[in-house]
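The structure under discussion is supplied below as structure tokens; questions concerning it will follow.
All protein chains but one are shown in place.
The letters A, B and C name the chains in turn, as written, and every chain counts its residues from 1.
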Amino acid sequence: MIDTLIDITLMIFLAVTAFAIIRIRSLFVAIMLFSIFSLHSAGLFVVMDAADVAFTEAAVGAGISTVLMLVTMALTRTEKEKWSTHHAPLPLIVVLITGAVLVYGTYDIPAFGDPGSPAQVHVAPRYLEQSMGEVGVPNIVTAVLASYRGYDTFGEVTVIFTAGVGVLLLLSGRNNRYKRDRDASSGHLRGNSDET
Amino acid sequence: MIEQNLSLLLVVVPLLAAPIAAMLPNGRLPWLLALAVSWLCFILAAWQLMVVIDGDVIQYSLGGWAPPWGIEYRIDALNAIVALLVAAIAAVTLPYALLSIEQEINKEQLSLFYSVFLLCFVGLLGITQTGDIFNLFVFLEISSLSAYALIAMGRDRRALTAAFQYMIMGTIGATFFLIGVGLTYVETGTLNMLDLNQRLQPILEHRTVHTGFAFMVVGIALKLALFPLHLWLPNVYTYAPTAISVFLAATATKVAVYVMLRVVFGVFSNDFVSITPADDLFLLLGVIGVILASAAAISQHDVKRMLAYSSVAQISYMVLGMGFASVYGLTASIVHIFNHALMKGALFMAVGIIVYRIGSSRFKDMAGLGRQMPWTFAAIFIAGLSLIGVPGTAGFISKWYLMLAAIEQQAWPVALAILIGSLLAVIYMWKLIETLFFEKAEQHEIGQGVQQRSEAPLSLLLPLWLLVLANIYFGIETQVLLKATATAVDLLGVADYHE
Amino acid sequence: MIDVIIGHYNYWIVIVLMMAGFYTVISRGNLIKKIVGLNIFQTSVFLLYISIGYVSDGTAPIIAEGFTRYSNPLPHVLILTAIVVGVATTALGLALVIRIKEAYGTIEEDDIHNQDESL
Partner (left out) sequence: MKHNLILRLIAKYLFPIIALFAFYVQFHGDYGPGGGFQAGVILSVGFIFYAMVFGLKTVEQAVPMSLLRVLASMGVLIYGGTGVASMLMGGNFLDYDLLSQDPVSGQHLGILLVEAGVGITVSSVTLMIFYAFAGRDMPADGEGQ
């Protein structure tokens, strides 16, 4: 019962934060709210018995992502987002339809926390019952992550590596390579400022 | 040992080469490594296709864990065709890339660039090889992330906004796909595609399954630029570095079409398609896409952009084939995946050669250029014929099967749309031919920059002509491809069409 | 009725969160705000997965004496991977934002569009 209460409270916090992010114009506040959102969802992961995920979400969402966003905000010297004057109805329609389809999709979904749902009785039981004998690691998440689905984790390391090399590729070029557009928007190109 | 691990080596060799490339000094060494790896992969992929062409299936359990507990690679003729295609295009793009990339990318970034290129290649191969739906997502993201970085390296600053737009739409697509995977997982408890297929059959009526299907399909549709979700594509193909345009145009969307085929017919099933409006929707969007995108291609002022819109139209043909959900239809889709890669690869390469020489891809800058660059011009002409679907070229084969599928189901509006699409293709290709050959060069238009109106170096022409000749070869010698396709369609479990 | 609500409220709120993030991505013109929205969207999808793996009266899937019922470890593993993919995308996206600012002097979609139109 107490779990359910914490669960609902956190969920409501999350919803409030998410809507505040839509409304708020200050980028700094939006980023900090995202950090809070991430931390709250980490709390929710703990309530739902996903300790590893909570740990990671707190470190990544509330940590690394937030820092990167703040650095970018500082570098781009943008504090407020421009409020566009026209409010196109299309995004709202798309979102409402998508949401409606999702709600429709929950009709046949097994109840929250049901131990007899297909996800709980197929594939997963083997990890819970046999991994101690087969892998010998008490933290089953580690066993699945590094062994049963070790190849996914190899892909994950590759994703991180891709991001690192990609960011380096994007941000290591110091030369101004936009020669042809220079006249169109002089002053904003770093090549110009390098010369002065 | 190589044969036993064949399908895996195809992915792991370039994957291990990517970090090595990042550590190499700048210069031609990273390129040489990428080239060697791509040719090795080409050989491995060809070998793989030989093994499965008669209907055998290669099964490989990663980590030694039996599926569905572990991840498996499951290669049948369909995977093998697409993997061979990706490897082949990489193998011809890389020789071409040497000069064009040296012109477009800073010298001190070359080793990073080829490392990211290899990662993109790995991602695409990983998608085609895997038999696990979540593993597919992981490799999809490897290919996407590396593609965003590569596209942003274009010389025009609009390459940055194109990459950003693609990143937003691509990530939304991937997230939708993830939602779809989650919803099917909650109903089945498994992530293995074959296992999913079996466990989904009794619950095809479930609304959660329908929603999961919808989300997966929309997610993939964003990746394959299905009309009207194609908005990112024209900018990406126009502003990316030439070699990247060639590579992505010929592989990325084709791999996405493969994923669509695999998910719709391999994970769900033909039975599922027939009880949902999915097939009709594919036909509808395909017809609209063919006509509108072809029409849009005609009105472009930039050749790369025109080819990009043409790609949207050609992808719509593949979607049409899926919409028929028949043996002919799927044959057309798969054959067109292959053929379109050949023709679009050739066309983007040819335009890239022109850009290499005159530094622009706008129509007005290349007037009369065909006379000074006869080999490039001839290549555009032949690849253009293939794009239109003239008999004797590869493009004809896929159009032929698509027509057969339409006639078989007496879908006359679709047949008409295919004809109109070809007609529009004649118009926009003629526009290019006319500019290149019949218009006079306006001397005053030619300003500064790399102005050498003469034939390009051999290292650019050779890969181009390799693809052009492939267009002719696969237009005449159709046996191998059609045999592989027949096996693939058979394994997808689509029966002959019955009224 | 009450059973349906207790069995589904979690999913419904998660759907609301997802759509809030999705809306931020597609309706906002500021590029950093778009990335914030993308992160909200993805984090909510992670919540969906973890909800799927939750077993009532269970405990975290770390084998210990005295526990017999554990939550499903598989969604946890998938989401660990997805979180990493998410932060990788964010880093790359933000790097693009910095480059766009350098090239255009703005990170508002409308202004960028206007500048390219005037070329």
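In this text, a contact is a pair of C-beta atoms (placed from the backbone, for glycine too) under 8 Å apart; a residue touches a chain by one contact, two chains touch by 3 or more.
These numbers were taken from a predicted model, which means no experiment stands behind them.
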(message) In the complete complex, the chain left out here touches which of the visible ones?
(response) A, B, C
(message) Among A:33, A:68, A:102 or A:128, which one touches the chain that has been omitted from the display?
(response) A:68
(message) Touch as defined at the start, partner being the missing chain; which of A:34, A:112, A:127 or A:154 qualifies?
(response) A:154
(request) Since one chain isn't shown, list which residues of chain B touch it in the complete complex. (result) 1, 5, 8, 12, 15-16, 18-20, 22-23, 60-64
(message) Could you pull out which residues of chain C are in touch with the chain that's been left out?
(response) 60, 62, 80, 84, 91, 94-95, 98, 101-102, 105
(request) Over the whole complex, note the residues of chain A touching the chain we left out. (result) 51-52, 54-56, 59-60, 63-64, 67-68, 71-72, 75-77, 133-139, 141-143, 145-147, 150-151, 153-154, 156-158, 160-161, 163-165, 167-168, 170-172, 186-190, 192-193, 196
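The rule we apply is simple: only the chains that are shown with their structure count from here on.
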(message) Please classify the inter-chain touch graph. Allowed labels: line, ring, star, complete, other.
(response) complete
(message) On a C-alpha centroid basis, what's the spacing between chain A and chain C, in Å?
(response) 4
(message) Averaging over Cα atoms per chain, report the distance between chain B and chain C in Å.
(response) 28
(request) Pull out every residue in chain B that's touching 2 or more other chains. (result) 134, 138, 141, 145, 148-149, 152, 157, 179, 185-186, 191
(message) Please output the residue numbers of chain C that touch at least 2 other chains, ranges allowed.
(response) 18, 22, 26, 52, 74-75, 78, 81, 85, 88-89, 92, 96-97, 99, 103-104
(request) Would you pull the chain A residues touching chain B in the complex into a rising list? (result) 101-102, 104-110, 117-124, 126-127, 147-152, 154-156, 158-159, 161-163, 165-170, 172-173, 175, 177-181
(request) In the complex, go through chain A and note every residue touching chain C. (result) 7-8, 11-12, 14-15, 18-19, 21-22, 27, 30-31, 34, 37-38, 41, 44-45, 48-53, 56-57, 60-61, 64-65, 68-69, 71-73, 75-76, 78, 81-82, 84, 88, 91-92, 94-96, 98-99, 102-103, 106, 109-115, 119-120, 123-124, 127-128, 131-132, 138-141, 143-145, 149, 152-153, 155-156, 159-160, 162-163, 166-167, 170-171, 178, 181, 184-185, 187-190
(message) With touch defined as at the start, can you tell me which chain C residues reach chain B in the complex?
(response) 18, 22, 25-26, 31, 34, 38, 41-42, 45, 48-49, 52, 74-75, 78, 81-82, 85, 88-89, 92-93, 96-97, 99-100, 103-104, 112, 116
